[in-house]
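Let me begin by handing over the structure; questions about it come next.
Removed: one protein chain of the complex. Kept in place: all other protein chains.
Here is chain A:
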Amino acid sequence: MAAWAKRLAGVRGVLLDISGVLYDSGEGGGTPIDGSVEAVARLKRSQLKVRFCTNESQKSRGELVRLLRRLGFNISEDEVTAPAPAACQILKERGLRPHLLIHDGVRPEFDQIDTSNPNCVVMADAGDDFSYRNMNQAFQLLMELERPVLISLGKGRYYKETSGLMLDVGAYMKALEYACGIEAEVVGKPSPEFFRSALQAMGLEAHQAVMIGDDIVGDVGGAQQCGMRALQVRTGKFRPSDEHHPEVQADGYVDNLAEAVDLLLQHAHE
């Protein structure tokens, strides 16, 4: 117990990953992970600040939040840091017009973006829309550009759906990097800018926040690189080998979000 008190001392806010921590996506939208709805409610009743930090890029924030609320979660759009809005910001700042390699579900996030005469490719978790034809289209465009720019919303290897593990955007990003001989720019976890913008939205410094996620590298490693503490849950895409990762050692391993919240409410003091 003393160990946890030490590890969680000074925590004033929590960043929550969504997929694999709150729920698993899939059939009919998805299934909440046991105890997570109540865990979020308890966090919100506490003195701790709460923000959701997700790499979800198959759905728009609106669609995601609507779905989670249907599943019983207390969550609103302005509490969510997601990669598509961050990408749009970057596109506008740099005068980039994207060819979108995305799933239709996230297209509304790009409504304000000029996609004519594209001078870059933005890719997200396109799921079934990662057809050979769509990949080839993106590839051909990049090969024709004088200065090819590939922006990827996250670089995850896989995520968990109720039916099983699913290839994520990172795998397809590597495919295009290899094909074109270029390096993609990642918007979303584990990029430090992404974590920092979430911290800013909470009004906290890194050392005052703890990230809770199921991706040992993207969530836990990424958060730690920014100076945050991070807890690894054993739900979602977690696999036992993650507890012995050669590079990343979480600040704690918990069975699920409910256990993480138990510990936080016991040991995190203002």
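Miscellaneous remarks
Just so we're on the same page, contacts are C-beta pairs under 8 Å (C-beta built on N, C-alpha and C of every residue); 3 or more make two chains touch, one makes a residue touch a chain; residues count from 1.
Just so it is clear, contacts and distances are computed from a predicted model.
The listed options are "Ribosomal RNA-processing protein 4", "Haloacid dehalogenase-like hydrolase domain-containing protein 2", "Phospholipid-transporting ATPase" or "Translation initiation factor eIF2B subunit epsilon", and the UniProt record of the chain not shown names that protein "Haloacid dehalogenase-like hydrolase domain-containing protein 2". Considering the whole complex, the residue from A:N136, A:T162 or A:Q200 that touches the absent chain is A:N136.
When you scan A:L71, A:I113, A:A179 or A:L265 for touch with the missing chain, the hit is A:A179.
Only one of A:L67, A:I113, A:A171 or A:L265 touches the chain withheld from this view, namely A:A171.
Mapped onto chain A, contacts with the missing chain fall at residues 126-132, 135-136, 139-140, 143, 148, 157-158, 164-168, 170-172, 174-182.
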